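In this view, the complex is presented without one of its protein chains, the others remaining in place.
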C-alpha cells in the first residue's frame, strides 16, 4: 500500500447518471475505512478550478445510495480545456493536500483526467458513470441498468395506449453514438423494430418489417430509435415517411429525453457503484494510477485509462438477431 | 328495479385512460351479480357499428383490474357521426338483444351517447374516463389520479438531473383545454412555475418568476406547461424566449406525451372505477337513463348526461395561490 | 391577520407517513411567504421538551416534497404526558419566541396539543398525518393515499405468484382500529374477501366465500385482513382454520408491516400536504387556534381539534357492498 496517499478528491463530471451517489458514498467510506481523508469536489473539473471543495466523512454520505443525480453536482468545464485552467486546478489540489483523484464520469471526463495526469503526474482513477454504456473496459457503466428499466417502464405505459388504439409508436431513446440502450430496452419492451447508430437497417427494411408486423396480426407496434440511428432521418421525418408509405399506420412519436438520466438507481447499479468505488480507492492505495475500474466477465478489473478512452465499446451483435426472432 | 334491462353493452371510447379496465370489470361483474347479461363492444362506437361484440361473464375480466389501457380497445368513430352509422349500430344492438349501454369515455363519447339516445331512446349511462379531469359533474375522472402520479414520478427523475446540473426544465404535460394535470402535478412535483390554459400569466411574469427563483438560491427549476397554455408560444419557442432574456439559464425541454395515458392504475382509480361501474349498472336497473355517474364531494352521484357535456369543469383557483406560496 | 404571530414552530409526531415532508415544506414556505419565522422542532414533543430546535427558511426544505418519512424525525414522548414535561416544553417555546405550533400527526398527537393548549393557552393547529385515515374531520389523512398504492402494488406482485400456483394468500395490512386501508386496498387489489375491524363477517361467511370463489372458477384468491379485524383469530390461526376446513386450499401468509409507512408520496398526498400546510399557517395568522385542517367534500376545512379527537372516522359502508359485487 502506498504511503503517499493521505487524501483523495472525488468528483462527478459530464452527464449525471443514477448510481453516481452510490459511487461517491463508496469512495468516501472506503477512504474512511482505510483511514485516509476524502474531499468532495463540486461541479466536476470546474469546481476543481474554482476550489469548490468540501471535506467528507462517512456520515456525509448517509442516505444517498438510493438517490439519483449527484450530490457533488456535475458540469462541463471549458476552463479545464485550457492550460491555465488545469494549472489553477492543480494549485488548488496541492493547497488542499489532495494526493489523488477519483473521477466519476464518461469518456470526456476521463480524457480530462488523462491530460491532467500527463501534465502534472497526478494520480487519477476513473469510474465509468454514464447511462449510455459506451465505455470500453466495462460491460456495464453506472446508470445504464437503471436507464434500461426507466425506458421499459415508460414503453410499457405507451404499449397500454398503443394497444388500446392499434397504433404505431416511435420512441426515441438516448444514444447518440451507441445503441446499447435502444437495443436492450427495445428487446425488453418487446419492440417490433430497433434502430441504432451501429447498423443501417435501411428504410426499406423498416417498412418491410412494419408490413410484416401488421400482417402477422399484431394490433400495435413499437419502434425504438436511438438518437443517433443511421437511418438518416429524424424521428418526425421518419414518422412522415412511414405514414406516406404505410397509410394503414397512425404513427405517434415519443421522445423520452432527460428522464432517462434520473431516478432511483437499480440494485444492480448500487452494488456495482459500491464495488467500483471501493476498488478505485484501493487501487490508488496500491500506488497505481491512470486506470479505469470496471466490471468485465463478472469480475472487477482495471483497464488503463488511455485504453478506456481510445477503445470502442461494442454492442452485442447477437442481440440484433435475438430481437429479430422474439419480435416475430 | 326495471324489468326491462336483461342485457347491457359496455364500451370504451376516445382516448384510453388507466382505470378503464377496472370499470369494465365492475360493469361486467355487477351485471353478473344482478343476473343480467353483459356484452363487451370492441373499439367503441365503431365496433358497435361493425357488430364487434363479445359475451362477457365474471371470469372474462379476471386479472385486469391492474392493467392500463382497455381490453375492449378504443377508437374514434367517424361513421358514428353519421345517421347511417348510428342506424346500423342500433340495428346491431337490437339484433343482439342489448337493452342498454354503458359508455366509458370523455365528453366526445358522451355526446355520441346523447345523440344516440335522442334518436333511438336507447338507455345510456356514462362513466367519465379520461386523464384530463375535464368533465363536469365529477371531481375525479378515471385515470386522472394515475396520470398525476406518472407525471410527478417522471419529473422527480428530471429533477435529479436538473439539480445535478443547475438547469431549468420546461416539462410539457397533457391538457389542451384543462390545466388540472399541470396544476396538480406541478404542485406535486414542486414546480417553480405552472402554465395552464385557464390563466394567462404572461411572459413577463414568467421571466420575473424565474429571476426570483435564481435570486432565492434555487439551484434548478422546473416549469410545468399544459399543452394548451395561454402564453401563446409553443414550448420550444418559450425556451428560446427565456434563453434570450435570461442568458443565465440553460433550458431543456421534455414533452411527456402518451406515456401519461398508460400504466397500472393507482388504487384510487381502481376503487373509483369499481364504484362507478357498479353504480352505472344499478342506475340502469333502476330504470334511469342519460346520466353520468361521478364522484362529487366524497359521494357517488348522478349528473344528467346533457349537463355533464355542456358544463365546464373548473380548476381550483385556490391551487394557483398554493402553488405560488409553496414554490417561494 | 393577527399581529401576534411572528414565529411558528412545526413538528411531526407519532407514526410517520408519506407527505409529512411535503407538509413541513408548505408550513415553512407559507411562513416565509407571509414574512414570519419558522422553527423546526425535532422528534415531536420530546424535542420540544429537550429544546431540539432549528431555524428553517424556504431553502431548508428544498427537494423534500418527494421524500418519505419526516426530516424533523418523529417520536412518542412519555415525558410530554407529564405536567413537568409540558412545562419544560412551554418554557423552551417562550425562550425561543415561538408563538404558535403546527402539529403534524394523528389522534395521539392532537390530544397532546389540546392538553398543551388548555394548560398554556398556546395556539395550536393540527395537520392530519397518518396512513390509517382514521381521523374525524378529513376524508383523507396525509400518507393514506400513498399507503393504498403501496399495498396494491405489493398485492399485485403477490397475485402474480398466487395465480401461477393457484394459491390462497392472506395479506395482513395496517389498521388496528380502522379498516380504511384494508377495504380500499382490498377493492383496488381485487381481493376476494376483506376483513376489517368495523365488521365481524364471521368465520362461516369467510369459508363460504372461499368455497364460492373456488366454485366460480377462480384460480387464486387474495384475502386482505386489517390488523385489528374482528374475526378473533390472528392471521396464522386463521390460516390453520381455513386449511382445516377447506383442505383444497394451500394458504400463504404475508404481513406487509412497516413498508406501508414509507415511500415516495403520491401526487395526491403531496398536493394535499401543500394545501393543508398553507392553510395551517394562514389559520394561525388569522388569529385562530385549536383547529385541525382537513379535506372534506372536496374543500379544505377547519374542524375544532377537540371534535377531531373525539369524533370517529367512519368507513364507507357502500364499499363493503361494492367489494362483494366486484369480487363475484
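Read from first to last, the chains carry the letters A, B and C; within each, the first residue is number 1.
Just so we're on the same page, a contact is a pair of C-beta atoms (placed from the backbone, for glycine too) under 8 Å apart; a residue touches a chain by one contact, two chains touch by 3 or more.
On a predicted model such as this, the values are computed, not experimentally measured, just so you know.
Considering the intact complex, the chain excluded from display touches A, C. Note on the undisplayed chain: of the listed residues A:5, A:127 or A:151, the one touching it is A:151. Touch with the chain that is not drawn comes from one residue among C:263, C:277 or C:294, which is C:263.
Within subunit A, the residues in touch with the undisplayed chain are 25-26, 29-30, 32-33, 58-59, 62-63, 65-66, 139, 145, 148-149, 151-153, 156, 159, 163, 184-185, 187-190, 216-219, 264, 266-268, 270-271, 274-275, 277-278, 296-298, 300, 318-319, 321-328.
The set of subunit C residues touching the chain not shown comprises 12, 15-16, 18, 67-70, 73-75, 150, 154, 156-166, 169, 219, 252-255, 257-259, 261-263.
The rule is short, and it goes like this: only the chains that are shown with their structure count from here on.
Within the contact network of the assembly, the step distance from subunit A to subunit C comes to 2. Farthest chain from subunit B, judged by C-alpha centroids: A. Among the chain pairings, B-C comes first (most C-beta pairs in contact).
Interface residue usage between subunit B and subunit C, two copies of one sequence, is largely shared: over half of the residue numbers at the contact are used by both copies. Per-chain CA centroids place subunit A at a distance of 39 Å from subunit C.
Work out the mean CA point of subunit A and of subunit B, and you get 36 Å between them. Inter-chain spacing, taken between the CA centroids of subunit B and subunit C, is 28 Å.
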